[in-house]
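Working notes, beginning with the structure itself.
Note that one protein chain of the assembly has been removed; the remaining protein chains are unaltered in position.
Showing chain A:
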Amino acid sequence: MAEKVNQTQNFLKGIVKDNPVFVMLLGMCPTLGVTSSAFNGLGMGVATMFVLLMSNIVVSLVKSQIPSKVRIPAFIIIIASFVTIVEMVLEAFVPFLYEQLGIFIPLIVVNCLILGRAEAFASKNNILSSIVDALGMGLGFVVALTVLGATREILGSGSIFEFKFVAEDANTFILFILPPGAFIALAYLTVLFNKISIKTT
């Protein structure tokens, strides 16, 4: 029973208490770079979550085989292999998303969230905990990117997941789909997130 409670906590910490974007500020480049729409945010979130899950699994499986001095380069190779897989799969099956995300797909390699979890969690814990940790952290990242993308899309283009709810020629806050809007939207979402998480705990 205690084991089960631990895993639930392990899962939930990534979404609220240690949310990778709003609390730990990891992986800021894709967070700001691709969230001009909710769909892009979701796509990037899912791609990152997949890489995080697979790298956490592999790292926790081979952790005892890797000498500690070369562990960082070894982790980077493991991560880079999965990023290459994601890159190929996206190019083949979702070319639209592949073009939208562009340079940020190969850059999943240097997302500090993934290397951070490999180093801080998967290299010290068993495979089950590592999977749960990756799912929780990954989901936290997906939620954060989708919320940020949706906020920017609603304000900036007056639509949500491409569904337009204002007139074609209506004036929207175009600023929010431009680069400065990313910083400003994230700033206020962080304030909101802190407010809510302080209230609940």
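Here, contacts are C-beta pairs under 8 Å (C-beta built on N, C-alpha and C of every residue); 3 or more make two chains touch, one makes a residue touch a chain; residues count from 1.
We adopt the following convention: contacts and distances are computed from a predicted model.
**Student:** As a check of understanding, state which of "Prokaryotic ubiquitin-like protein Pup", "Cytochrome c4", "Ion-translocating oxidoreductase complex subunit A" or "ABC transporter permease" is the UniProt name of the chain not shown.
**Tutor:** Answer from the record: the omitted chain is "Ion-translocating oxidoreductase complex subunit A".
**Student:** In the complete assembly, which of A:Phe96, A:Phe161 or A:Phe183 touches the absent chain?
**Tutor:** Touches the omitted chain: A:Phe183.
**Student:** Pick out which of A:Ile76, A:Val94 or A:Ile160 touches the chain that's been left out of the picture.
**Tutor:** Per the contact definition at the top, the residue touching the missing chain is A:Ile76.
**Student:** Residues on chain A that touch the omitted chain in the whole complex?
**Tutor:** Within chain A, the residues that touch the unshown chain are 25, 28-30, 32-33, 72-73, 76-77, 80-81, 83-84, 87-88, 103, 106-107, 109-112, 115, 175, 178-184, 186-188, 190-191, 194-195.
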